[in-house]
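For this view, one protein chain was removed and the others were kept in their places.
Moving on, here comes chain A:
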Amino acid sequence: MVDSHFDGALAFTIAQSTRQAGLGASASGSDFDTQWDILRSALREIHEKNASKLSFEQLYRASYKIVLKKQGEMLYDRVKEYEEQWFGSEVMPKIGKLITKNLTNVTLGGVPGTTANERRITGEQFLKGLKATWEDHITCMNMTTDVLMYMDRVYCQDNRKASIFTTSMGLFREHILRSKAAASNCITFDILNYVILDMIHMERDGDVIDRNLIRSCVYMLEGLYESDDENETEKLYLTVFEPEFIRTSNEFYFNECEKLLRESDAGTWLRQTRKRLAEEAARCQTTVSQLTDFKIAKVVEDQMITLHLNDFLAMEGSGLKAMIENDRFEDLTILYQLLTKVDKSQEALKIALQARVVDLGREINKSISETNFAIAQPKDDDAAAEGADKPKAQTLTAAAQATAAAIKWVDEVLQLKDKFDNMWETCFEEDRIIQTALTLSFSEFINAEPRCSEYVSLFIDENLKRGIKGKTEAEVDAVLDKAITLIRYIQDKDMFERYYKKHLTRRLLLGKSESSDVEKQMVSRMKQEVGNYFTSKIEGMFKDMSTSTDLTNDYRQHIQGLGEVDRKQIDLTVNILTSNYWPSEALGGGKPEENGIRQDCQWPSEIRSLQDSFTSFYLKSRNGRKLTWLGYLGHADVKCHFPKIPGKESSKERRYDLNVPTYGLIILLLFNDLPEGSYLSFEDIQEKTQIPTMDLSKALTSIAVLPKARVLRKDPMNKEIAKPGDRFYFNEAFVSKTTKIKAPVMAGSSNKVEGDEERKATEDKNDEHRGNTIDLCVVRTMKARKELTHQNLFAEVIAQLSSRFKPDVGMMKKRVESLIEREYMERVENASVPTYRYMA
């Protein structure tokens, strides 16, 4: 123990002013050696793990005194020297023993001459040895630092030297890791790197390795730096190990991916990639450093996913197509998850999915056009084989078939939609980008089918008429949802509106609608989806219906109040239709006459008086309105009396309640006054009733041709529709099992797919309407802007109309031209770009 208190150099007695030179260099030499001897032997003890007997106080005092005497530098250097010596004489030989010839050879890139197991054992021994060395070193240096605290704080800080701990770490780096062990010609660090990487490789191949051991070595590398500045980005782990690790991993995964591409299918690839990603993440947790986490993930993603993504997606039998086809939801889920890591915008998946949707959609479209073709075929046959019975029936079924095909088309679209929706929910985590992509594709192929508006409307019609019968509210809701989804896809909303109104008209006037609640629900949904303007007319139609019911009731009461009992009791039900709510073409059977004014028919007197009575009642409270009676839309209940059939004994007098179209009633009334056995020709009837040819033909067909209510006899007797030249007799022999008979309604009164001609008419009408809408929009825009370039005007108008339909540019040009003619606007002269000006 050295316990001289403030040895000579420091001692100064107070107030004695001895003014001794105090801390001069006189006392250096031997004194330093004494203290250093103490410290050196202590260092030895510390390194040999015998420190518990040492006194901290004594060692600290020794170093303290040295530093006070300005010999800190000497001490610092000596300690360094000691460490270097220790590494050289004690540590490296031990490590040298662990480095076998094999280890050196394989590190130098030679072919491993040993089995994996042997390599693992030697490697583990090497790592263990290195780890032990490191841990010893840390322990020793912690203790040394404690003892040399005063030197660190005073000498090192004053002289801006790295602390002794840092320096000793540097020594470890230089003398252990970066030096060559005896009898080997590669440096320890390379061997260390190689061994760790080799072990990781073994683990990737499925072997079990000692993770903790590697972890400790990685910790060591994380604790060491390139220089004594201890810059965080210059950890040896980051500068030396990690790049090597990334490089070998890149290689490994490149090969693995190549192999998968050669030997496996996409499903395997997906699972393997997922597994590898998880493995690497776990490896960063347990074996190497967290710092590498996202870097190694990037390697796997790059090599396994990005590089060959399209190859795998295109794989026959297991690629994306097969996955979608066979509902391999698990595969798709993994695929999505993996792709999310690589590319947030999901470009590849998006494109593939879109292509797939459009393909499938095209198939559906194709099948429907084939069906249409199939219909057209028999029609031709029909024309060829006129007169035959068989084709007649076929025509009817063909039309029905077309309707059924339309509904089938919608169903298939919906199925497809369901499939992708389901996929989107289960596999794609309801990804917004993918949803948008799918919507786009659906919209694309749906609008590729020119009749989509009609089909969708028909689908709704079908469901509202029959489809929802017996369904629960939730199911009905689902149907409505589907319908709305489809409407959303349709671009030409005005077309759809037109068809919907047409179909709705039939449902309402013919009382075919299953539930008015559901109808209203549908309307309110459409209102939400498409907008107010879209449904305002449809709502008007519903309103008309309900006011009509009220009106009928009021009228009945009015009649009873009059007490005109003597008149023949004709019960009247009226539907007052506001003309611009209802589609005229849907109302009309035939086309309007040339002059555009519909020729009213010759009503029988009974009916005329009834009409007059109602008209006067109606106009009493509503001045200035005009009522037009549309006979072809109404129907009447007629009580018919059939006498005994003369030739048949068994027959007796029969009474039937006949439900016929209003025109049918007018015709039948003609026969009331006809002598028995005489006939009326088609022309006669037409002359007497003034019913348009088309309507008359239909009405006659329904009561004279169709067997269900054939109360008239047509001559010639065949199944062709009534036409001029035919003669009609009262069919006295009419027999029916039921007393109430509903005369079947001729085709055209039921909603079905339009024929080509009809369709053209509809389109023309629609175009006309569009033209008006475009006019309106252009004028409105110009009025607001006063002056606008051609391009801007068109962009503006297209934007405004996009919710209703996609205007055709040619049509727009025409409309603008016509507006200029009508002096709504003019071209601006001398403008650099074509510009229009609004004319007030």
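Methods note: a contact is a pair of C-beta atoms (placed from the backbone, for glycine too) under 8 Å apart; a residue touches a chain by one contact, two chains touch by 3 or more; residues count from 1.
The criterion applied here is as follows: contacts and distances are computed from a predicted model.
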Just by its UniProt name, which of "tRNA-specific adenosine deaminase 2", "Ribosomal protein S2", "BTB domain-containing protein" or "Geranylgeranyl transferase type-2 subunit alpha" is the chain not shown in this complex?
"BTB domain-containing protein"
Using the document's definition of touch, tell me which of A:M74, A:I138, A:V154 or A:L776 contacts the absent chain.
A:V154
Residue of A:M143, A:I538 or A:M812 in touch with the missing chain, whole complex considered
A:M143
Interface residues of chain A (partner: the chain not displayed):
1, 3, 5-6, 10-19, 21-23, 51-61, 64, 68, 139, 142-143, 146-147, 149-150, 153-154, 158-159
